[in-house]
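Only one protein chain is missing; all other protein chains are in place.
Chain naming follows the written order as A and B, and within any one chain the residues start at number 1.
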Amino acid sequence: MGCKVLAPMVGKIVKIKVKVGDKVEEDQEIIVMESMKLETSIFAPCSGVVKEIKVSEGDRIEEDDVLAIIE
Amino acid sequence: MIEAFWIFVAGSIGVFIGMAALYLAVKTLVLVLSRFGGEENSNGS
Partner (left out) sequence: MDHNIISEMIYSCGIFNLSFGNVVMWIIGMILIYLAIAKKFEPLLLLPIGFGILIANLPLTDLMKPGEGLIWRFYHYGLQWEVIPPLIFLGLGALTDFGPLLSRPSLIFLGAGAQVGVYITFFCAKLMGFSLDEAAAIGIIGGADGPTTIYVTSKLAPHLLGSCAVAAYSYMALVPIIQPPVIKLLTTKEERQIVMKKSRQVSTRERIMFPILAALIVILLFPPSAPLMTMFMLGNLFRESGVVERLSGAAQNELMNIVTIFLGISVGATMDAATFLRPQSLMIFFLGAFAFASSTATGVIVAKIMNLFLKDKINPMIGAAGVSAVPMAARVVHLMGQEENKKNYLLMHAMGPNIAGVIGTIIAASIFIGVLK
């Protein structure tokens, strides 16, 4: 199953709330990003275990960048 | 009072007409530019 966590819009990663190996539920907050001076949360698109985190805090991201992979 | 009402109506319609003109212009612009095809893209930031 699994899913990719994609960046919903352009911005900057503020905080990564999970680590590789964590179990996550769908709709759980996993990353906080900032766009247009608004801090907004990115939620898990599916349940599973965090397999990979492709970004670090402070990175600039574009829309649709792969931020993490959940399996 | 009647004058205010007419300004209300005409003004509201006026804003829509102005925006509609802008809308058509943007649509035309996009159409014309896509004819020239393949320039660098940049996403909304």
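Criterion: contacts are C-beta pairs under 8 Å (C-beta built on N, C-alpha and C of every residue); 3 or more make two chains touch, one makes a residue touch a chain.
Please read these numbers as outputs of a predicted model, since none were measured by experiment.
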Chains in view touching the one left out: A, B
Residues from chain A at the interface with the omitted partner, ascending: 8-10, 27, 35-38, 40-41, 43, 45, 63
Residue numbers in chain B that touch the chain omitted from display: 1, 3-5, 7-8, 10-12, 14-23, 25-27, 29-30, 33, 39-45
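FYI, only the chains that are shown with their structure count from here on.
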Distance between the centres, which are taken as Cα means, of chain B and chain A, whole angstrom: 36
